[in-house]
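A single protein chain has been omitted; all remaining protein chains appear in their positions.
For chain A:
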Amino acid sequence: GWKRGSSFLPGIDVTDTKLSTSAFLLLHQARAERFFRSDHTNNWAVLVCTSRFWFNYRHVANTLSVYRSVKRLGIPDSHIVLMLADDMACNHRNPKPATVFSHKNMELNVYGDDVEVDYRGYEVTVENFLRVLTGRLPPSTPRSKRLLSDDHSNILIYLTGHGGNGFLKFQDSEEISNVELADAFEQMWQKRRYNELLFIIDTCQGASMYERFYSPNLMALASSQVGEDSLSHQPDLAIGVHLMDRYTFYLLEFLEDIHPASQANMNDLFKVCPKSQCVSTPGHRTDLFQRDPGSVLITDFFGSVRKVEITMETINLTPHTETALAYVDQLPVAQIIHQKPKQKDWHPPDGFILGLWTLILLVFFRTYGIKHLKHIF
């Protein structure tokens, strides 16, 4: 066996070490078992709303609702990159300023008090989105605007807005194509910036956006197939716009039942919003994903359940006792006997001494007269 901690005592602990080794190995194995249910150690989320203007209220409400769920299930703000145009809450046309509701009758204000938007307004561009994904940000970008994931991170990417066959419109002025998105994911894979990635898109013809993916460990869900439109859920007559999209509404209903220790898996997520409720046909793609979707928990992507290990050993730091000087550390006798005294450097006399001598001299010359000065100089 092997020992840590205090000094070594031979001959005594042989049997103990044998036991401790086997116990240690068993523990190690148990630990290893728990680790390997999934390969990730941290979770990230990139939530993007690609529309602006008042009549796209529902897209902002979609994104904020997913943001709320993800925070509730444990992912901290430092691990969420939220990109919103953020022009709803303080819009002149909002009858209830500083709020964004996700359900009619204004039941749930998803804007809340502690929403942390990382990219707002005109910063939500295709370029910034791709920069966040690939990590090619200028060096002055603060930490909160970066996706600092590593090879054991599970990332959730949620996009919502107006889309078409093979593209997604960003803020009414530019678009991102499915080829660019697939290339960006490949770049992420090359640098191992994710362990597994879940891509959810709630736009018209959303399934076209995941057609071109070719990197491993990607799972994708879309709210509608190619040629279908994704419809909105319900208008609120007081606010005057549609509050949410159908797919995200039913997705949220599903997520409300999930808590951090829940065991629901991805097959349940695929069943969210069937055609009868959603009018469009939601689709999903799992061929690039290595694990079986039935073994992937919802909290693997939407929550942040940490792997934890008990610290079994500590280092014994005895406070401030010097180790007894071993024989070999002491000076050899020859050096001790023949030690020469250390040469001290000569310093000129101190101020006090100088003053004292000046006083003595002054008294002398005062007493005996100044003519004795000539004997000195």
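Note that in this section a residue touches a chain if its C-beta (ideal position, glycine included) is under 8 Å from a C-beta of that chain, and two chains touch if they have at least 3 such contacts; residues count from 1.
Please note the rule applied: contacts and distances are computed from a predicted model.
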item	value
Omitted chain (choose from "Isocitrate dehydrogenase [NAD] subunit, mitochondrial", "Adaptor related protein complex 3 subunit beta 1", "Ribosome biogenesis protein WDR12" or "GPI transamidase component PIG-S") - UniProt protein name	"GPI transamidase component PIG-S"
Contact with the hidden chain (one of A:115, A:148 or A:264)	A:148
Missing-chain contacts mapped onto chain A	1-5, 7-11, 14, 21, 24-25, 28, 30-32, 35-36, 39, 41-42, 74-78, 126-127, 130-131, 134-138, 142-144, 146, 148, 150-152, 177, 179-180, 183, 187, 190-192, 260-261, 304-320, 324, 326-328
